[in-house]
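Encoded as structure tokens, the structure appears first; notes follow it.
Shown here: the complex without one of its protein chains, the others still in place.
As written, the chains take the letters A and B, and residue 1 is the first residue of each chain.
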Amino acid sequence: MTNRRDFIRISAYGAGALAMSGGFFQAVKAFSSPEKAVALSVDLTRTATYCEVCFWKCAGWVYKNEEGKIWKIVGNDEDQHCNGRFCPRGTGGIGNYYDEDRLKTPLIRVEDRGKQVFREASWDEAFNYIASRMNTIKEKYGAESIALFTHGSGSSYYTTLMKAFGSGNIAEPSYAQCRGPRDDAFLWTFGEEVYSPEITDIRDTRCLVLIGSHIGENMHNGQIQEMSDAIDKGATIITVDPRYSTAAGKSKYWLPIKPSTDIALLLSWIHELIYNEYYDIKYVEKYCLGFEKLKEHVKDYTPEWAYGITTLAPDLIRKTAREMADAAPAVIVHPGRHVTWYGDDTQRTRAIAILNALLGSWGRRGGFYRPAKATVPGYPAPEFTEPARLWGDLFPGLYGVATGVVSNALIDASIPENNPAYPVKGWIVNGTNLINSIPNQPNTLKAIQNLDLLVAIDTMPVEITGWADVVLPECTYLERYDALRASPHRKPALALRMPATEPLYNSKPGYWIARELAGKLGLDSYFPFTKQEELLDWQLKQIGSSLDEMKKTGVKTFEREADDLYFAPEENVVFPTDSGKIELYSAAFEGLGFDPLPRYVPHEEPPEGFYRLIYGRAPMHTFGRTANNPNLTDLMDENTVWINPKVAKIWGLVNDQYIWLQNQDGVISEFPIRVRITERIRWDAVYMVHGFGHAQKQMQRCYGRGASDTQLMTKVLVDPLMGGTGMRGNFVTFVIENTEKEASS
Amino acid sequence: MRYAMAVDTRKCVGCSDCVVACQTENNVPIGYCRDWVVEVMDGTYPQLEIEIRSERCNHCENAPCVRCCPTGASHFAAGGIVLVKPVECIGCGACIASCPYDARYPHPKGYVDKCTFCFHRIKNGLKPACAAVCPTKCIYFGDLDDPNSEVSAVLKMRKSKTLIPEAGTMPQLYFLI
Partner (left out) sequence: MREEIIVSGRMNPMVDPHLQIWHWQIPLYLFLGGLAAGILFFAALYYINGKEKDYRAAVRLAPFLTPLLLVLGLLALFIDLRHKAFFWQLYTNIKLQSPMSWGAWTLLVITPVSFVWCALHMKELFPKWDWKYDWLKTLEAFFNRYKNILAWVMLIYSVILGIYTGILLSAFNARPLWNTSILGPLFLASGLSAGAATIMIISRSKEERRLFAIIDLIIIGIELFLIVHMFMGFLASTQVQIEAARLFLGGPYTMSFWIFVVTIGMILPALLEILELRKYHVPAVVTAVLVLFGSLMLRFIIVYAGQASRWLY
């Protein structure tokens, strides 16, 4: 066989015939006239934006071609989040706008919930419908019985609306499905979370330790850029991952850990640091509390002990501990971001926090810097009345450590059998596809069937909109204003998002939607400005800028008030914890009935013939939200299941074969998934990229392409500390011939 | 002047941003590409290594595609950049068949298209779109005849290779290893 193209599996991620289908080209033609590029004129009007394809929120510029159509998006050079460079998803963001499968007009359900029979409605009709149902629920059960699930830029408007309405039940999947455990672990240790963008000083680090953080596939822009800088500067990278991730490929040390055993490794590292006196003695003495208890606690956690659990050679554990110590304090044991893995995630990230404390990296160059944030005043509006009941009252005694609202608790409270203290009867869902973002789909669907109202605000016809009573089409981020971005960073900064073009179809900006709905509910006073740009201009003028200025610069960066990016030598830092110190030993946890120091507790192992299902990101996609994006499906239009060659041999699997996955509870993936036989995965696990296997037919490019990991997550390892939904306790086996699915298809 | 590009395989993460950026910048129709990313992995778990390369036209110094073009549509432009003039191209496909790297494709409008090193941008002092967007900054571009250019500097400092040098095309796309 002479053909490279035959053995380089083009279609590995390649778009197949689908990408070529007719209607699709129509949409694409709009921005595919090649001569145009050549005749590029230098000054094309550009408009400021910040990206909404993921939550890193890079600021950039939208360029249009001579016909006034959106042509490309590039990063804003002045922006600390992106330094003028977008990631593939941000660059491909134009596809979100051009996607011809977008939601086009409000819809109201006309048949049973889930049957997906809707009629088109006017905005007014849709708002009336929602307002009347909301009022009914409020009368019958109280305002708190309406919950908001939200993710992304629109969140602030709906949050205002909900609070004005009287409910504080506002949850984001970025807490209990994502970074909640890590933020809580750091909060309870250092008194401060690690924020987004993370305050990791990667660009100046000498040693970066990644515990499952797959930077490079996880394309959070600033981190990947800084990791690259660190590689250039010769920093040591240590990657702990059962899979040979891209980051592992860039690492001096790759620790191919047995999944679910990270706490054992972390404890043995702590043991090594302490018993070899590698740790930052001065830092620990000055800033930390509970060192002696920690020392006693890890006494027996030797690398040999960890070896038996993690399968990592003791020598490798020793060497890497030494590397960290040598680099300290310019070392980062990365806290991770999506950390809801095994239900002991707060404790695992606590171990990471402790490790960083021992290395003295918190507050140090090359470790963790002190963030600074620009603040913009809010326009005076009436005070919210404190809701009588909060989410924590739903199931008293649960999740004592949680500092955010646990989405899954709100979902559980929508199921009467769970006996919540009060019922949740209405959901407003904005910018989150709960069906695929929350594990245990049957549970979510059961909750939905018990609702009196489900409103979905989205840009795409996704799974959750299929279950909604009312679907509201938001326009994409390229067609609207949004609140100023004021994320913390090295320097305080603001970024503007403004529309590059009028909204397509009958879609509307989030601010407008929230405000109109507020009007129907008699809550206008919370939205004093008719247009968002008036509000933005007012806000900017309060801080000596203006909307016009921001339109020109896109980003406004301020100097820090003090030169305190890192702790000064000998600085008397008072940490915002109870004790004012870094709490290695958490008395607070102890008080709440949890382990004050992390402990390794073995997890269930896959039964014979099953493999642990682990998952992650592909650099060119963000979850499911880009799965139908024409530019990005062109790069990757389905996920594959990574299988070790040894396992493939046992099962007689060959590359590119389509199979189904079946989990420990007998759930079979709705769609088949393509086999990728690769040495890059352990033999006790299989890997796939999250965000595929969409069951929503209206998304024509991604419907049925690949498999959904969420569907196979019927077992959820809930973190008892804060309610995080551990998703890596599921095991799958292979179904090679699926008579049932084939017969029905 | 001799334009060249160097891609650092040690920093490239295979994110394919260079591919999307090229697509939008140059209006490459969806379903086609001027650049692409290859991952080569070798070994047995857990003894593995990987090389990631962002590939495109090599702007060969001894370019068979230019040689075999019957109309002169494929030609060398300033700095050795290999370009195709759409209005001279008859779409015969000879250049496509002649490229050992499969770097060219027939544009749906009929002519043959490929990487231009973003000639329209570099003329104006900008970097090629792929180099400008790459989040790992692993694409270096510049004039090899200028010892101070970023590409000369990095090629001097680091070991590099080209793809199938034995094909005799004298590629000007270097991979830092």
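Operating definition for what follows: a residue touches a chain if its C-beta (ideal position, glycine included) is under 8 Å from a C-beta of that chain, and two chains touch if they have at least 3 such contacts.
Model, not experiment: these values are computed from the prediction.
Considering the whole complex, the hidden chain is in touch with A, B.
The chain not shown here is touched by just one of B:R10, B:H59, B:R104 or B:K127, and that residue is B:R104.
Mapped onto chain A, the footprint of the missing chain covers residues 1-16, 19-20, 620, 634-637, 645, 677-680. One chain of the complex is left out; on chain B, the residues touching it are 14, 16, 19, 31-33, 35-44, 52, 64, 67-73, 86-94, 96-100, 102, 104-106, 109-112, 163-164, 166-169.
In the analysis below, only the chains that are shown with their structure count from here on.
Chain contact summary for the complex, chain A toward chain B: residues 5, 8, 15, 19-20, 24-25, 28-29, 31-40, 42, 71-75, 84-88, 91-92, 94, 216-217, 219, 221, 224-225, 227-229, 231-232, 244, 246, 248-250, 254, 256, 619-620, 630-632, 634-635, 644, 678-683.
Within the complex formed with chain A, the chain B residues making contact are 10-11, 13-17, 19-21, 23-31, 33, 38, 41, 43-46, 48-50, 52, 86, 102, 107, 109, 113, 119-121, 124, 132-138.
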